[in-house]
Structures are given as structure tokens and as C-alpha cells.
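Heads up, the thing below is written out as C-alpha cells.
Removed from the display is one protein chain of the complex; every other protein chain stays in position.
Per-chain residue numbering starts at 1, and chain names A and B are given in the order in which the chains are listed.
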Amino acid sequence: MSPDTGNRLSGPLPDPSQEAGYPPEHPQRSGFFTDTSVCIGCKACEVACKEWNLLPEDGLNLTGMSYDNTGDLGADTWRHVAFVEQRIDPSTRSRVDIGMPGMGAPEPAPQQEAGDATEVRWLMSSDVCKHCTHAACLDVCPTGALFRSEHGTVVVQDDVCNGCGYCVPACPYGVIDMRPDTGGASKCTLCQDRLGEGMTPACAKACPTESIQYGPLDELRERAEQRVEQLHEQGVTEARLYGHDPRDGVGGDGAFFLLLDDPEVYGLPPDPVVTTRDLPAMAKYAAAAAGAVAATIAGCFLGGGR
Amino acid sequence: MAEAHPVGFQWVMEAKRRGAKIIHVDPRFTRTSAMADAFVPLRAGSDVAFLGGLINHVLSGEHYFRDYVVNYTNAPMIVGEEFVDTEDLDGLFSGFAEGGYDTTSWHYEGSRVNASAGERDRWDELFGEQGPEHPSGRETPTGGPERAGSGGPVYRGIPETDPTLNHPRCVFQILKRHFARYTPEFVEQACGVEPGRFREVAEALVANSGPERTSAFAYAVGWTHHTLGVQYIRAASILQLLLGNIGRPGGGILALRGHASIQGSTDIPTLFDLLPGYIPMPQAHRNLNLDTFVAADSAAKGYWGNMRSYLVSLLKAWWGEHATADNDFCFDRLPRLTGDHGNFRTVMDQIDGKVRGYFVIGENPAVGTANSHQQRMGLANLDWLVVRDLNMIETATFWKDGPEVENGETRPEDIGTEVFFLPAAAHTEKDGTFTNTQRMLQWHHKAVEPEHDQRSDLWFYYHLGMRIRSKLRERQGERTAEQRERDRQLLELTWDYPTEGEIVEPDAAAVLREINGTDAADTALTAYTQLRSDGSTRCGCWIYCGVYAEEVNQAARRKPGAEQSWTALEWGWAWPANRRIIYNRASADPEGNPWSARKAYVWWDPEQGCWTGHDVPDFDAGKPPDHEPDPEASGPEALRGSEPFVMQSDGRAWLYAPTGLLDGPLPAHYEPQESPLSNAFYGVQRNPARQVYPRPENPYHPSGTETGSAVFPYVFTTFRLTEHHTAGGMSRWLPHLSELAPAMFVELSPELAAERQLRHLGWATVITARAAIEARVLITQRMMPLRVGGTTLHQIGIPWHWGPNGLTTGDAANELLGVALDPNVHIMETKAGTCDVRPGRRPHGADLRRLIDDYRSRAGITERTGVDPVEGTPHPRSDADGHGEGRANDE
Partner (left out) sequence: MIADTLDRVAVAARPEGQSVSRLHRLARARSIARERADGGEQRMREWLRWPVIRQLTGADSLGRGHAARSERTDSERARTSEADSVVGSICPYCAVGCAQRIYVRDGAVSQIEGDPDSPVSRGRLCPKGAASRSLVTSPSRQARVRYRRPHGTDWEDLDLDTALDMIAERVIRTRDETWESSTEDGTRLNRTTGIASLGGATLDNEENYLMKKLYTALGAIQIENQARI
């Protein structure tokens, strides 16, 4: 095992593209910064994505989860806008009732009167593949169908994927899924084809309020820090970033978020860890075992060749 | 705005980013509320009370922009002694009789007001044709204040004024007295907005208005779809004028219109009461001719004084060399109106067998219009129907699978309507302009050819005209003299447009050029000031004159916004004269200097001797601010250099409308046609001048304290979702939109759900006297019960996108609505009604009928319910009012 393998599967990694064999002059790592504080929940991102990537409609289901009838990211849904309805106390801006986000029928507010000290807050957030620095989906892919692009993003290749599905459970965010029609794995490509032409990904281009911002990751991270500071100054103390930190369990996300509540509220895992983090340790044992097997097989050949 | 105009909302977010405070006032907590700094839930149908409260706050607290108000509005005008306000008549203005107003008592002292905003037809006064049974000040119920922004009413003479604003009968003092009643406490009673929250809004608005700052109001049909919709807008106008927020950057009352060219189809009106450019359609009168038609305008101040030029140029555009001074430029060929010919009236006439043929073009009334059942009854009683659309909408299939067929009320065999469905071309398949909600024309280029039988509407009408003309031409020999006479207006119509391509598509640019207008040498005109009344110019729509200036399609200009100033005058073309903010002379003070450096927009440049600035000045460019007109002058020349409202007959904006409105010179709070509450402000319950149509298929609910009102205890309001468009014709057929909002639903509060045992995602049936519809239940804390008048009031939100056809289907919200109209513009009330709601799906067939009948009988509904012009319970007066007499509400 090379000494940097640990780096390759978890922990900070400044340039995943270079690590994936791209020459130093490869493009800057690009990604999304989704500022949910300005998301109006219009779902233009969902539609623009499907229109560009020619993804089919995947279910006319009224979910009852506020205005979210998409439900989840999936093989045919690469952008998903979550809607979270809350009652909050405007003086402390804390939630009055903590329940599953927008799930089921809300209870009547206790003695709710007009002018009461509770207000409604409606959070909206457009979720997407995180394009992890350490992407377990890619690491477990046995066919090389998933690869790291020159932009630092993680992309599936239809023509290579054999549909084994290992990537699906490997994703700590539950993003990647199998398309029923083709049987192949499928998820956001960050519009790999558009990036090649210098175009903005379809979702970010459509977004009316610049909630979805596309750009070099370093710039986005800087902009995001400033935005959080600005919101804090405005009294929105609950604003925080999610997925921006290279020291987190996936080495930082290529698509990160500004949230106004805990990640769980939006249906995001609070502390995602790349599922292949322990792979090197496992592989050490596996390699030893494989060596023994190889020796045995070689011995068989040697013995039987005569 | 975030819901229905998300991309426009980016500018609100931009403003917020720069520190603007966003306040959202709505019955429902929407995606707009989620982004607002403050959300104020209020009862649907109570906005005049709310706005009136704000007006009162501004007046009583002396927060108005005095220099603006004194110089640019009619605040100093003195009203005649005959005027009596609602304060003294418990909710009526003077002049009310027989369900309508005689408006003569509203006039200024010392002036004769000459016409209404919509109906420039001052026949009686000028020519005395009609007898005393038609009071001379009576407004005719046609035309419309929708012309505001382009046109205005006319009066003659110079009214008395008091620039100190102290005269007890000056507009300012009348306003003060009228709105004194609109206290925060009254606002709370009517709107359910508690006084603290109301004051927060009032103070924020006042703090953000004045020379240094401006505030803007944005609204959509939540304000116009009411029996007093025009007065909602009037209330906002008064408020914004008092604060000096009109004609200035960052100000205004911005209508967010909902269709790509709904502004254009009002400017070039497919509307019964207007000709292009807001010229009224003529009314039937004896001795009507061009001279008498324009007589009322000819002596007026302002740009309407040139109406003869606009009209003659239009007639020349239509009848070319056949229109001459000798034949009144073919004025006689214009058909004459006799009253209301609006769509609701027309549909009732269809039911009554008076209309035989019907074209429905890109519209879906079978589910998209209030009281859809009534609309379908009309469709089912035609000889022939032409439907042109992209998809097979409900209006085309009503005879096959409409609710009446589904319920067994009728069978296709029983419906005699012959139906032609013609597939339409999409915007990508034709050239043309849309006029957006900012009055900006933008050209869209044809990208691909339409397929098979798909054609543009331009193609259809051009070829239909050609076909009709050629048939008539061939048959002239067999036609009677009378027929030949009426055929001439068709055969002599200018209809020779160049065509192109295999499908013989008429050239849209040539049509736009005709709209723009040409001079005697057939050169495109550059401005409407070039139009002449002698027949030497042609112009299809005077306010669009200039869109083809220099023989260039100005609407097709697409100079990148980033390469221009912030007003982006080289992108598209805005009427009039490419101005982006109208009445922008008001952005400068009377001396011509910006009110503040921060809000500079257009100003007088004394060195150059002209008006200049960031926009095209909406003023005679060379007229200095201190210009005093010749007393004998008329038209634009009669305007002072300090009078910015150049379309108005006095150059001023009207806080008080001495003429032009059918239901009062000032807004007053009336309850919607159907309301669970009594009017907290006046004894008069509903807008006394509203239009109602008591018919078997259009019964109304009792309101307030009327017997049976409790049978429909809840308020409902219809709304749009981001994910769909209007009645769904352009969204319910699309998979990527349908999956985002995949089922008809209603949204209501947890409290109401508990009261009616409704289950989240379960079914509910919503019932009115017209219909019962079913929908899935979305229980949400965004719907909040209000405390109104001492009781808890529940509101239900009902989206109106669904119908039986398409990928996502459901009952149509419009089934629930009755038809009750604003009298000025004949727009129906869809935004506030009453209903009941119960768990479970609706019944079908005869059981459905029985359910509705049961409700009708429990509520005691008859054909007279809710139709009296004036009804309600007189309110005891407080001592301070001191008026005990003069009520006129007990008839």
C-alpha cells in the first residue's frame, strides 16, 4: 500500500482531479454552492435538469410533504427541492415543534391565535449529488463506469456501467440509483457535457434567484463564508454551511449548501462518512488472503503442468 | 410573486440583498411569504380596508409627500357642494339610484366633467339626445378604467383649487374625512390583522417613502378579481400618490400579468369595448359621426386631445384609400355597442340561444372561467365552435367527456354544437411580438416550421379573411344591395400582407409595421406625435407607434443588458415611445430637478434646454418646467411645464375620481359578493354598483347576518402554483410539470381539518351553491385561522389549474364560483368566496345534484339571494360621527 492511500479514500485532498491522473493544467475544480436562504422553491432546477439531460418523468405522486412531490433524488431526478414547514418563535428563531420535515399532517398549534408569538417558516432547498472529494460510489465501482472528471466532479458512464449496483448503497447521501429502463446507474453529472463547452450546468443557469451557484469550488467556498457572515450580521444566526469542509467525512463536497437549520431537517445526513474509509484496512487483509490464494493456484499449475 | 412570476421575483431578491424590506400581504402563506421580511395574513376580500387603513395612517399622521401631493395630484381641487360621502350615507356616495350612480354630484366645483375613463362617450351632455330618465352624469357600463395608464377621463374648465389643502371641500380634506374611519382597530375587524402588525407595515412604508426613498407595490389578480377590483387598485394608487411613489424609480403599482401577451391583447384589444390604443368602441347613437365621437376629447388638455389623429390613422390603416375625409374615414363601418358585450354576458346569451358561432383561441373556458358549468352550457348551445390550441383541451372535448356528460345530465347525441379543433403553432414556430407586463414588446423569431396542420393564429385569421373575402367577391352578383353594402367593409379592408414559405405564412413584421404606422410616402413613422387627423398617416395602434421606427423592428432589439445602462433602453421596445417608466416627469420636482440625487431619473437640463435622464422623458422634451400655456390652448400644448400626468385631462394624478368610475369617486370597503361577515364599516354590505346575474345556473350565497349564511361558513380563494399555468392547457400535458404538482388539492389549516375531520392526503369535497368538487387535502400551518370580528375565520386555498384532460387531472376550481362582476371592467370575483368543506370524495350523477340542491335549500337560496344592490344592517353611529340621517340602505 502506498503511503497516500489514506488520503485517496478519506480526509482532505486539495485536487481530486490531479490525483485521478489529470495533468496539472486541468480545469479548476467546479461545483455548486446552493444558498437555501434565497431558494424560492420554484423547482426550475428540477425541470431544467430533466429537460437538458432528457430524463423521464418518474411518478405523479402527491406526497403530502408540503409542496415536494418529487420526494427524493433518484436515477431520473438529479435535482430535488425539499420543502420544510415549521413553526418558529420569531424572538429566538427556534423551532417550536420539531418533527419530521413536512411529513404528514401538522398538528394544530397550541392555542394559536392571530398575533401569537409563533410564525411560520418555510424552508426550501434544492438537493443534488454532492460530488464528494472522496466518492464512495466511484471507489466501489468495479467497471470504471464512475470516474472523476477533469472538473473534479464524479460522473457515470452509461456505456461502461454494467448495472452491478454497488455504487447505490455506497453513497452516504443516498443519491445514486439505478435507472429502471436502462438498468444502469444514474445521477447528476454536473452537466459534464455543458462544462466541456464552457456552459453553466442547466440547474444553476435556470435558477431565478441564484440560489444555485456554479463556479470554481474555492471561489464558491469563499463566497459562502461571506454569505454566512452577512446573514449572521442580519440576525439570521441559524445560517450555517454544510458540506464545505474538506476535513469532513467525505473530504468536503463539490456541491455544498448554506442551510438555515440542521441538515436532518432537510433530509441530509448530519455527518456523512465516505463508506470506503475503512477499505484500505480491509484491503490489507484481503490482499494477504489473495496472495495466499494466488500462491496455492500457482502451486497447482506448477504441480499439474508436467 | 415568487409563485407565479419567479423570474421577475429575482429583482425583489436583488432589492432584498441591497437592504430592501419585503412585506407580503396575502390570505395564504406562499413561496413569496417565505422570502419576505414580514408576512401579513389577511382575510380574502378585505384589502380595501387594509389599504384604507394605510391611507388613513399617512393622512392622519401627516406622512404624505406634501410637495408632490400639492403639485402633481388633484388634492387641491375643490369638489362641488352636492357631493356626499359614504360617511354620511352609511356606505353610499351621492347619486345612487336603481343600482347605479349618477356621477354628476362628484364633479369639481367650477368644471364640467366630460367623460368617464372608459367611456369617452359624452353623448347626452354634448348633444342632449337622451331624456331626463338618463341622468347626464351617468356612466355607461362599458369601457373601462383599464385604460388608466394610457388614457384618462376628460373635463372642461378650470376647477377651483386650494393649494393650502385646507378648504373643507378640497379633495385632500374629503380624503381625510373619508378614510378617518379606517383605523387600525377597524382594519383588524375587517381583515383579521392585529393592530401591532398593521402599524409595523404602515411605519415601514412611510419610512421608505419621500424624496430620498420610494416603495413599490406589486399585485396580480388577487386584487383585481373582486366585485370592487378597480377600487382595490384605486386605493393603492391613492396611497402611492400620497407617498410620492408614482413616476419615480423604485416606485409604482406593478401589475404582474399572467399571460405572455395579456398586456398586448389589451393594448391591441381583443376586447369588446376598445379599439387599438384604448380608443373606445363607439356606442350606438343617432347622428353619431367622427366629429361627434371625438368632440369630447378635442378640447381637452393632454395627449388624449389628439384622439382624432389616432382614430383617423387607425381607420386609414384598416380601409386605406377607401377611407377619406368625405366619408368620415369610414367611421360608419365600425360596429356599435349597446351596453355590456363582455364574455359573461355573451355566454349567457349563448345559453339563451342568441349567439351561434364562437371562436376560442388559446383559452380554455370550460375549466378556466368562473362558473365553468355556465360556460359549458354556452358551448353546448352553439351552432358551431372553433377551438385552436396546442393540446386537446376541455373546451374542445366538453361534448364528449365534460362533467355534464360524465354525470349523466346530457349525452353527446344531445349536443348539437359542431366543433372544429385546429392545432395551433407554438411560439417557436412563428414570428411575432409579445408585450410583457412592463409594456415592453419583445419579438420572438420563428425557429422551426410547424408540422402537419399546425398553424399560427396569424395564418388562420389571414387565410380566413382571404377565404371570406374571395367567397363574398364571387357572390356579389347574387347578394342584395344591403348585403353588398355590408360586404364592402370586408372587401375594402386592407388585407394584402406579404406571405412566405410553403404554408403561405403571412409576414408578421409587415403586420407590426402596419401597427406602427406610415406616412403619406409609406415610410414608417417614428412617434405618435407625427399622427395627423387629415388622413395623411396610417397607424394600427397609436401607442405602438415607433416600434418600427427607422424601418427597424425595434421590438427585436437584443443588445445585451450588460452592455447598456440599467434602464436597458436598447432591449425590446416599450410603449409609449420606448419609455420604461411612464409619467416619469414626476421623478423631478416642479422646477425640474430630481427630488433627490439618490432617486434622480429624468430632469430638466437648463443648458441644453431639454428634459433628459436615464429614460425617455415622458414629457414634451423641450417644454421648460416653468412653462405656462396659452389659456386657449388644447391638447398637449395646454399642459403646464409642471404637470407630469400628461394623459390626464388636467396633467395631474387623481386621488379622487370626479368621473370615470361607476362605483364611487373613492374606494370604500365592501364585503365580497359572498362573505361570512357583515360589513364592519358601513351598513351597505356589498359594492352597490356591482354586476350580478341571477340565473338558475348562477345562484349566490347569503352573506353576513343573512339567513342561511352559516351553511357556507368558510372563505375560499383560488390561486396559482409555480408548477402550472392558468387552466393547465400549457402545463397539465407536460410530464416534467405534471409530476411536480400531480394532483388537484386544497390547502387548509390543521384547525379547520380538525373541525371538519379532514385527513392529510385524504379527499375533501368543497361545496358551493354552484357545484361540489373533490380534491386531495393538504393540511398546512401555512394556512392560518384568523380572528375576525370576534370569531375564528377559516380560509381554504384552491388552485385552479386542473380539469379532466391531460396527464394530471382533477376537478376544476372554477366550478365553485358564481359570476359577480366589478361594474367598471366586468371582471369576476374569484379571490373571495364562501363554501363548505367535508371529508370524502364527491358523489356522482344524480347524487351530486342532490347534494348541491340540499345545500341550496338549507341556505334558503332563491334567485333574489345576494342580488339586491344595497342590503345589509345599518350600523349604529358613534357619537363622534354625529350623522344620523341620510342613509339610503333600506330599500
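The rule is simple: contacts are C-beta pairs under 8 Å (C-beta built on N, C-alpha and C of every residue); 3 or more make two chains touch, one makes a residue touch a chain.
On a predicted model such as this, the values are computed, not experimentally measured, just so you know.
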item	value
From B:H341, B:R695 or B:R838, residue that would touch the chain that is not displayed	B:H341
Contact residue for the chain not shown (choose from B:D267, B:D589, B:E751 or B:E815)	B:D267
Residue among A:V47, A:I88 or A:L260 that touches the chain left out of view	A:V47
Among B:G61, B:G110 or B:G561, the residue in touch with the chain that has been omitted	B:G561
Contacting the left-out chain in the complete assembly, out of A:V38, A:I88, A:V120 or A:A136	A:A136
Residues in chain A touching the chain absent from view	8, 16-17, 19-23, 42-44, 46-48, 51-52, 136, 138-140, 142-150, 155, 157-166, 168-172, 174, 178, 182-184, 191-194, 196-197, 199, 202, 205-208, 275-276, 279, 282-283, 286, 289-290, 293
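Note that only the chains that are shown with their structure count from here on.
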item	value
Chain B to chain A touching residues, read off their complex	2, 6-7, 9-10, 13, 29, 31-35, 39, 41, 192-194, 196-197, 721-723, 735-743, 745, 749-751, 753-754, 759-761, 776, 778-782, 784-787, 807-808
Touch list for chain A against partner chain B, complex	38, 40-44, 46-47, 50-51, 56-62, 64, 66-67, 69-70, 85-87, 104-109, 112-115, 119-124, 208-210
